[in-house]
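For this view, one protein chain was removed and the others were kept in their places.
Right after this comes chain A.
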Amino acid sequence: MESAEAIYQYAWIIPVLPLLGAAIVGSGLISYNEATNKLRKPVAAFIVSLIGAAMTLSILILVSQLQGHAPYTYLLEWASAGDFQINMGFTIDHITSLMLVIVTTVAFLVMIYTDGYMAHDPSYVRFYAYLSLFSSSMLGLVVSPNLLQVYVFWELVGMCSYLLIGYWYDRDGAADACQKAFVTNRVGDFGLLLGMLGLFWATGTFEFDLMGSRLTDMVSMGTISGGLAALFAILVFMGPMAKSAQFPLHVWLPDAMEGPTPISALIHAATMVAAGVFLIARMYPVFEHIPTVMSVIAWIGTITAFLGASIAITQNDIKKGLAFSTMSQLGYMVMAMGVGAYSAGLFHLMTHAYFKAMLFLGSGSVIHGMEEVVGHDPALAQDMRLMGGLRKYMPITAITFLIGTLAISGLPPFAGFWSKDEILGSVFAVNPVMWAIGWLTAGATAFYMFRMYFSTFEGEFRGNDMEARTRVKLQSLQMAGASMGPGAMSAQELEVSSSAHESGDHHHAEKPHESALSMTFPLMMLAIPSTLIGLVGTPFANYFEAFIHPAGEALTVAEIAEEFDMNEFVRMAGASVAISVAGIILAVLMYRARKIDPAAIAKKIKPLYNLSLNKWYIDDIYREVFIKGTRNLAKGVLNVDVKIVDGIVNLTGFVTLVTGEGLKYFENGRAQFYALIVFGAVLGLVFVSGLT
């Protein structure tokens, strides 16, 4: 018992360790740039061992929490004004200990992977510093004891995401994407801030439990209207909406794929984007008593799940495809939270973190291999139309990717099956329409994931097909041109065909190779939880739910098992496995056996196909309405400022000047004028005050 207490007291070390690493490496980069940049391996080893230490500590804490030790909270006065004070600190409970382990294990493996993936990058050291800073912020987020501290780290992970998406800052795509990510998230944070202030105004606290209980009391006593409470809660939910890429604030996530792939795995698949779900879980004491809010959350999740999957079906960029898939899976989690399936949502968060991190790292391995053939051009190296047959060259990547594909498709006994099935089961009990959408989405998921797997790893390798390369390159330029407007296009187009051939000519290899051990090792490690971790949450022995549950709903494994109904399970699981298998068969027919021509289908349903390919035109609408709108508004305001506000004051100045010049004739210089004004004004004031 005593040793457990000691671990808890020192739990603050977990986020501080990576912060220390980032601070040391960062100040090294600023003061001795060249020397620090040369210390590649030592820096990597240092950062990785710090996160390793944090991981060890996190696992110890999880074990201790599993043994049933009481939660622990430590608070420190951070800022105060008068009798008001803001506390910061850390809290260790079930959900925190689980999140700590998820974050540290994924971060640890991603950092090992980074060594291989970024081996040739000149800013390798800076990348590690950013990674470490992100890990620290993310760990700080999960240990936060109150909403204000969550907000602090919420913004910090957003900043790290900004820095990492814009890591290759000389690329225009990355530069635009990082800005978009930050601003979209700020829109969400705007809601979160307002909701937080509203809840604070109403309840006078930032503590999650107190907030919930006081708000409930106040609504029931009629001190505050239910509508207002719902409004505050929905405003808070805007935060998770942006961070977890929920419709309509999802637009930043696909663009965020401009960042290096390890980032996509760590931040934009496993940890940061799941922070939204985590916050919903933390805010459960407030949300669960307001049915309106719960159904808004559930519907937003459902729409997002469907939207993401419907777009993922037609994407050719492997990372974009995975990004939309992530969005869709996050939709499942949010939907689960909304229907009250608290532990199912978090269960899916956990399984998804592992298998999606593995899928992203696998795609990174593929891109790394493709770059050997097509050169360092993301438009070519990430396009699945140029891949194919990679299983022969990269067997480890292929097998782990297949495991991930099976897991996300929801086939037993892989991890995704148990969590997704639990979500669908809970949703069915609440709203069959929602369930039907989720169920269809599951089929689409299996289809697009197998489409991805077959196009990448099976069939013939298409990377040396020069015509295909030119076509892909041209298309990507057109896409970029469309968003930038006409102008610089034509000259570039002419160059493309020659440059595509040229780059092919003196590129190093004809065939891709399997990646180095530093990259394949994390893949193999992640394959283990992707396969097995679902078994902790099977409906007949749900250890997960016994551990993670909303306050006051504690059940033992045996109690949960008692509620378990074999018939219902078979029906529900059967339905979801059936639709997944249908999706897989369709993918086999289209992309493996080639019995059905995808292009012909695309032609038949052209409008739908274009809708999906163009991401439902949401980006275009936002560009027209919000981006151009803000620009025009800003220009309008500036015009007002220059012409009217400044003009009027300048005119007054002119008049003064003229009168000043005139006065010169009567008096001698400005001093008298000055005195005159003063005298007149004093006289006036005394007069007025005398009157009253």
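Things worth noting here:
As a working rule, contacts are C-beta pairs under 8 Å (C-beta built on N, C-alpha and C of every residue); 3 or more make two chains touch, one makes a residue touch a chain; residues count from 1.
Throughout what follows, contacts and distances are computed from a predicted model.
Protein name for the hidden chain, per its UniProt entry and selected from "3-isopropylmalate dehydratase", "Fis family transcriptional regulator", "Electron transfer flavoprotein subunit alpha" or "NAD(P)H-quinone oxidoreductase chain 4": "NAD(P)H-quinone oxidoreductase chain 4".
Only one of A:172, A:209 or A:467 touches the absent chain when the whole complex is considered: A:172. If you put the hidden chain back, the residue from A:71, A:204 or A:395 that touches it is A:204.
Per the touch definition above, the residue from A:11, A:43, A:95 or A:224 contacting the chain not shown is A:224. Interface note: of A:214, A:250 or A:473, the residue touching the hidden chain in the full complex is A:214. Considering the complete assembly, chain A touches the hidden chain via residues 29-31, 33, 77-82, 84, 148, 151-153, 155-156, 159, 162-163, 166, 169-172, 174-176, 178-179, 182-183, 186-187, 189-190, 193-194, 197-198, 200-205, 214, 218, 221-228, 230-231, 292, 630-631, 633-635, 637-638, 641, 645-646, 648-650, 653, 656-657, 674, 677-678, 681-682, 685-686, 688-689, 692.
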